[in-house]
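One protein chain omitted, others in place.
On to chain A.
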Amino acid sequence: MVQYNFKKITVVPNGKDFVDIILSRTQRQTPTVVHKGYAISRLRQFYMRKVKYTQQNFHDKLSTIIDEFPRLDDIHPFYGDLLHVLYNKDHYKLALGQINTARNLIGKIAKDYVKLLKYGDSLYRCKCLKVAALGRMCTVLKRVGPSLAYLEQVRQHMARLPSIDPNTRTILICGYPNVGKSSFINKITRADVDVQPYAFTTKSLFVGHTDYKYLRYQVIDTPGILDRPFEDRNIIEMCSITALAHLRAAILFFLDISGSCGYSIAQQAALFHSIKSLFMNKPLIIVCNKTDLQPLEGISEEDRKLVMEMKSEALKTVIGQGGEATSDDSVLLTMSTLTEEGVISVKNAACERLLDQRVEVKMKSKKINDCLNRFHVAIPKPRDQKERPPCIPQAVLEAKAKEAAEKEKRKTEKDLENENGGAGVYSMNLRKHYILANDEWKEDILPEILDGHNVYDFIDPDILRRVEELEREEGIRQAEEENDEFEIDGAELTPEQQAALAEIRKKKSLLIQQHRIKKSNAESRPTVPRKFDKDKQYTSERMGRQLSKLGLDPSLAIQRMRSRSVSRRGRKRDRSPEGADGGDRMDVDGDTPGKKQRLSRSRSRSRSVSRPPHEVVPGEGLKDSAQKIKAIKLAKKSVKKRNKEARRGEADRVIPTLKPKHLYSGKRSTGKTDRR
């Protein structure tokens, strides 16, 4: 079965948007760069490609529009008529026709301009041609704009049409406005149609689905029809007329007995007679609604006569189908949608009638024999005349009766809850139904946690026995322990030994501390000679104290130390002339001898010999070796002190400014960062 689903039609853009889409796509999907210096064939090809691409896109998009919109002649006449009623067939066809001509025109334009482009001789001319071609195509489309807008509106409306399958089982509801058609459909299906006291609340067809005997039935609610000549009807009424005309459905004609819709029974009967031609060959049921306001028996004589007339008409359709003229139960029914009495019976009657009719039609058709051949219903033949009704054992009957009685007597938890204040206020006592050895224990609270343990982990039926065992064992162990409590006390230290030990340990830790400090400062600490000790570590008093602490007599040592210092100074003076004598071994006059000696030295020995350290060669503006020696000594003396104090000398590298501004300011030359 084809599904009449108009939701899948692509959106129709309006004229301006259409042009924008196509042109931007051309811009994006074709190459954009071209230069004057290219070969002429390449330039022509470039522009021809653009023109052809644009034309192709227009063609594609317009073709999709034309194809997707349904052709009114090709679809089911119900939809064809419905679309005609709603959108006007001619206007629709015209719009689509215009789109078609636009498509052809664009094709022609493209063909012409491509032909012209083949003979373009410069970039500028080709470009002008392309601009002209695209411009004309866009103008064509702009002219078609109103049609596009109309088609977009049509598409939007079509997408919202109810999906009615014209071939399946359908029940159609018709009648005057406000008689109760929408209320009925709300009752039997899950459709949610607006029900309001004013007329023409329902403005279009609504579909609901309902089930009967495991089959699905469509129920269609129509807008109310007024009694007017055909030509005067408006679009809304035409919708329902179309539905009545084209759909093969069971028809429920609604009659408002009470007249509260604002129309009398006479008017409704008149309507009935004017559209009864549409009820040809369709199972018709006349439904008298709103019987809660006015029962069928209570209406006046003329009204009753009219109703009977309608009924006879309806009976004709039954007979026309070949059915028996049974009761008027299947033709004239009463119900009330407000009190819901008779609603289900109406539905069942309609469904039954429709089903019968459809089955009959199917039986008469040629295809039925294929179906019939496929299945066979087996009916067992009766063995004898004995009656065999279903048998229910007595016990089961009694049990059923008892259950029914109990159900009524028993008070449920829900009732209890409602009594005591409702869902939020009352919470049921879950412990009520506990099965325990002693019912007093039901309300007991057992703690879950005790002293950092989970109580539930300890619960064990044997626990008493095991704890006793444990305690016994513990008692035994404790007794054992007491027996070997005595620990052999070794040689305890005497108090003076302890004092000595403490002192030793103190001294050791001090040494370790000092060593650690020394080690951590080693790299940055200058090696200053003892002469300059600023901590006053190397004083004679200190030495004396330390020696006396060790138990030695320091007086001799101090004396020795003092005497030694004086002698040390004196010995220094004695030593230096020796050094000078050693140096004066060579005379100044003995320059040449010096040289000779050097040369001879070099001649006599095969290997070169470096000069001994104290040999002084005269030169550099000085008179003789002695003077040089003195000069050297003076120089050395002047730096000696500073060197010993480990201070910076002349030859030591000096950085006058640690952070020169020109290196630390400004941006990097490559522009990587703003700072250095």
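Following the convention adopted for this analysis, a residue touches a chain if its C-beta (ideal position, glycine included) is under 8 Å from a C-beta of that chain, and two chains touch if they have at least 3 such contacts; residues count from 1.
Quick note on the criterion: contacts and distances are computed from a predicted model.
K.L.:
Please identify the absent chain by the protein name in its UniProt record; candidates are "54S ribosomal protein L31, mitochondrial", "AP complex subunit sigma", "TRASH domain-containing protein" or "AP-4 complex subunit epsilon".
P.N.:
"TRASH domain-containing protein"
K.L.:
Which candidate, A:71, A:273, A:414 or A:466, sits in contact with the chain we can't see?
P.N.:
Checking the options A:71, A:273, A:414 or A:466, the one contacting the hidden chain is A:466.
K.L.:
For a quick check of understanding: of A:90, A:301, A:387 or A:451, which residue touches the chain that isn't displayed?
P.N.:
Only one of A:90, A:301, A:387 or A:451 touches the chain omitted from view, namely A:451.
K.L.:
Could you tell which one of A:60, A:211 or A:474 touches the chain left off the display?
P.N.:
Residue touching the chain left out of view: A:474.
K.L.:
Just to verify: which one of A:507, A:525, A:560 or A:667 makes contact with the chain not shown?
P.N.:
Within the whole complex, the residue contacting the unshown chain is A:507.
K.L.:
Check the options A:36, A:190, A:531 or A:672 and report the residue that touches the missing chain.
P.N.:
Reading the full complex, the residue touching the unseen chain is A:531.
K.L.:
Of the residues in chain A, which ones touch the absent chain?
P.N.:
434-438, 440-441, 444, 446-461, 463-464, 466-467, 470-471, 473-474, 477-478, 481, 487-493, 496-497, 499-501, 503-505, 507-508, 531, 539-541, 544-545, 547-555, 558, 562, 565-566
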